[in-house]
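A single protein chain has been omitted; all remaining protein chains appear in their positions.
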Amino acid sequence: MNVHLNRRYRFSASHRLHNPELSDEENRDCYGKCNNPHGHGHNYTVEITLSGEVDPVTGMVCNLADLDGFMQSKLIERFHESNLNQDEFFRNQIPTTEALCRRIFDQVEHNFSDAKLERVRVEETSHNAFEYHRAGKRFQ
Amino acid sequence: MNVHLNRRYRFSASHRLHNPELSDEENRDCYGKCNNPHGHGHNYTVEITLSGEVDPVTGMVCNLADLDGFMQSKLIERFHESNLNQDEFFRNQIPTTEALCRRIFDQVEHNFSDAKLERVRVEETSHNAFEYHRAGKRFQ
Amino acid sequence: MNVHLNRRYRFSASHRLHNPELSDEENRDCYGKCNNPHGHGHNYTVEITLSGEVDPVTGMVCNLADLDGFMQSKLIERFHESNLNQDEFFRNQIPTTEALCRRIFDQVEHNFSDAKLERVRVEETSHNAFEYHRAGKRFQ
Amino acid sequence: MNVHLNRRYRFSASHRLHNPELSDEENRDCYGKCNNPHGHGHNYTVEITLSGEVDPVTGMVCNLADLDGFMQSKLIERFHESNLNQDEFFRNQIPTTEALCRRIFDQVEHNFSDAKLERVRVEETSHNAFEYHRAGKRFQ
Amino acid sequence: MNVHLNRRYRFSASHRLHNPELSDEENRDCYGKCNNPHGHGHNYTVEITLSGEVDPVTGMVCNLADLDGFMQSKLIERFHESNLNQDEFFRNQIPTTEALCRRIFDQVEHNFSDAKLERVRVEETSHNAFEYHRAGKRFQ
Partner (left out) sequence: MNVHLNRRYRFSASHRLHNPELSDEENRDCYGKCNNPHGHGHNYTVEITLSGEVDPVTGMVCNLADLDGFMQSKLIERFHESNLNQDEFFRNQIPTTEALCRRIFDQVEHNFSDAKLERVRVEETSHNAFEYHRAGKRFQ
């Protein structure tokens, strides 16, 4: 019996969308107010989707306490109340929410092996959400 | 790097479910109170899912300002505070939320080409949602 | 020990804002798209606030089963999937959400006596809500 | 035209996670506070996803009144304000939310034939959700 | 400048509504399914409302880190994933949500003095909420 598990985490952070290889005018054209030099911010929601066989002894896909421990210590504390542009992850990359999904996906996939990572979804506002799916899956 | 983008829009409209080819009794049997002759209404939420490669220059799948401009001017202003039965889209079709998903899908697919349209989801109430998926995809 | 109880109900209805004593132009100026002749609609949420002493035997302010029975049979079934302009309540009154709050307040106050009615709140959309408070109370 | 329909139901129940084949210490290690002997509880949300061709006469995938009738009488009334450990379904199975998804999936699939069952999703809290998908579909 | 601060906490617990001084039949009549002998449960949300002058040095009414520390260690950990009927608070009292509001109010008022406690609100489900207000205030 294969089941999918979705678990949500929240953090608040700021970012500025700006590509140093573009002119100031090109940056404003591309990013609008998101390019304002002092940044802006969001309450982000991260949803992790894992799949796996339900363990016949425990009745669970994976132990949520383990997933929570990993996510809080490795990712949520790192991002919460931070400026994403200052994060090592985004030293050479623009901290769009698309990029954030991918960074989180890679971290979870390489470091948390209790179940198969299927998707990382990040909601930036109540109107926007981005998702990175395991390669070769859904919609491809 | 392929990412999915979900963006939400809201409008308030009324509709009446009634098939002129059925008798009044058949209509009441089929649609219940949704067939009442004076109509009723909802706050609809539309969620557009697009997918695409993340542009290495901008870090984005598509520019949300462009998607918002298209959606507001072509669809949301049209539907907001209207009666769907009066809309040209539903001249020969019953304005169920199933039909609404398909109409929105076709409009976005034919007129907005910045990324690939994967799905249109319309929530009619907090308990109901309908989705039209790109043909040949998921669950088929 | 005096406690306040809030209970929510939902219904979907349509309405049109139009005052027959105003000209068509005045109606459009005043109500904008809400004046469109075919109406539009909403998912309404009604929140009833009652207060009272906690009964030492039951530990409750009032029995929710009784409140639910009253609300469903007398008000929610009446409004759900209806057009408010056709309702007897609004024969001589414009069915704004302000007026709806008052109508619901009067019905509950006169017919449900298990606890003291303090407030009726009606949410028209996720961005709008109106409240009618017991006379002489808060903010007056 | 194939459309997906999602419909939500809610119930409140208690459960205790405990495997009688494990020692008390193993149970505490595995389930933490969820193993406390007197149980705890949740407000569960069940989302049923059905797919099918839109009926050209009714404009609908399936009649929601029929789905609601089935779900309320066969499942929601059964679970609402109950202790899941006492339910026949969980006589020989630990009532994790993973197991609950599967039990609901099997009941709907075998007894409600108006459209194809694709998925059952159960939200245990605002931070957790589990999904059981039709075999051989998505992510497999 | 006097400001009100609202802060939310969540816990999941079970309870059974039963008055040992009433007969079994009276209990069933009064509490319905909430009287079932094995209990049921909820995801509770607690909202604490404090008021006070904004400190001219910090710009804050009170330090949220202190409030969170108090609430988590004294109340939320105590209730989370527990059975309220087993709690010392409810040894001689039926664990209705009305009673829970009052118990939380008294604990916060007597033990957390950084700002004035105005109200405790507990949401039992998305449709029900109860509130205990400081004596002599609003609606009295």
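By letter and in written order, the chains are A, B, C, D and E; residue numbering begins at 1 in each of them.
The rule we apply is simple: contacts are C-beta pairs under 8 Å (C-beta built on N, C-alpha and C of every residue); 3 or more make two chains touch, one makes a residue touch a chain.
Owing to the predicted nature of the structure, the values given are computational and were not obtained by experimental measurement.
The chain we do not see here touches A, C, E in the full complex. Contact residues of chain C toward the unshown chain are 17, 19, 21-22, 30-32, 93-96, 98-99, 101-102, 126-133, 138-140.
The chain not shown here touches chain A at positions 10, 12-15, 32-34, 36, 38-43, 80-83, 85-86, 125-126.
Contact residues of chain E toward the unshown chain are 1-9, 51, 54, 57-61, 63-65, 118, 134, 137-138.
Everything that follows uses one rule, which is that only the chains that are shown with their structure count from here on.
Computed centre separation for the pair chain A/chain B is 28 angstrom, with centres defined by C-alpha atoms. Contacts with at least two other chains are made by residues 32, 126, 138 of chain B.
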